[in-house]
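All protein chains but one are shown at their positions in the complex.
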Amino acid sequence: MTYGERIRVSTRGNTDVADITAEVEHVVAASKVRDGVAVVFVVGSTAGITTTEADPGLMTHDLKAFFERIAPEGEYYKHEATWHDDNGHAHVRASALGPSLAVPVVDGRLTLGTWQQIVLLDFDTRGRQREVVVQVVGE
Amino acid sequence: MTYGERIRVSTRGNTDVADITAEVEHVVAASKVRDGVAVVFVVGSTAGITTTEADPGLMTHDLKAFFERIAPEGEYYKHEATWHDDNGHAHVRASALGPSLAVPVVDGRLTLGTWQQIVLLDFDTRGRQREVVVQVVGE
Partner (left out) sequence: MTYGERIRVSTRGNTDVADITAEVEHVVAASKVRDGVAVVFVVGSTAGITTTEADPGLMTHDLKAFFERIAPEGEYYKHEATWHDDNGHAHVRASALGPSLAVPVVDGRLTLGTWQQIVLLDFDTRGRQREVVVQVVGE
């Protein structure tokens, strides 16, 4: 049994962290899958998906500071020299984090921890309308 | 066909790296799935899952040194200022690594390389009892 939906997420870009757990749970409930796997995938090459505690300190400061440390916005990116744009760091951060996450579904529920939420990180340099595909496979 | 189990892993925290390959293989064997996918997911927001060669140098030094370089324990984390705890770096490292891994199952076996093991990294600042959900989907 396979069931999927596309969800839309409005972001402000610049390593904006959006909690999409409720939207993913809604798709899992609609799927009627009792046991299986949910894949959460962001379309595009300047955003990524992971989990975090939905704590304001982590979501508004710590994750952003981390990505600025490992792939600084002011660094030289050949991508920018080629295309005369400004989001080379966004591409690199997105590839490093990865666009997808697989979460088990057991008894109709995602097996997330109590303080573990599914988040979309938008690394682009402007706000975007992001499309996230949630695909549930199981029985 | 879907089959899953929860496995328990005792860690010492502080980027302890635990080889859980045998436990995951046990679940795959019990699943009777011949061809499909195994998803390995750690519950909680201060640990992650990946693969590595189970070499003592990598497992006791190199991976820990890497995470200390990219997300130092002594760095400022707003998460810690808010909650008066000490594991901001653990949260950031866990989000960067990601909590899950998907491995193909072919002819009843994980398609790992000879020197490629599945590992749990526990970034928290104390030993923990970790819960890992292994979900096998296929036929």
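Letters A and B name the chains as they come in the text, with residue numbers starting at 1 for each one.
Basically, contacts are C-beta pairs under 8 Å (C-beta built on N, C-alpha and C of every residue); 3 or more make two chains touch, one makes a residue touch a chain.
All values reported here derive from a predicted model rather than from experimental measurement.
J.: Pick out which of B:20, B:101 or B:133 touches the chain that's been left out of the picture.
T.: Reading the full complex, the residue touching the unseen chain is B:101.
J.: For chain A, enumerate the residues touching the unshown chain of the complex.
T.: 1-2, 4, 37, 39, 41, 43-45, 70-71, 75-83, 88, 91-92, 94-96, 98-102, 133-135, 137
J.: To test your reading of the contact rule: which positions on chain B touch the chain that is missing from view?
T.: Where chain B meets the chain not shown: residues 35-37, 50-53, 55-58, 60-63, 65-66, 69-70, 96-98, 101-106, 111-113, 115-116, 119, 137-139.
Here is the rule we go by: only the chains that are shown with their structure count from here on.
J.: Can you give the whole-Å distance between the Cα centres of chain A and chain B?
T.: 19
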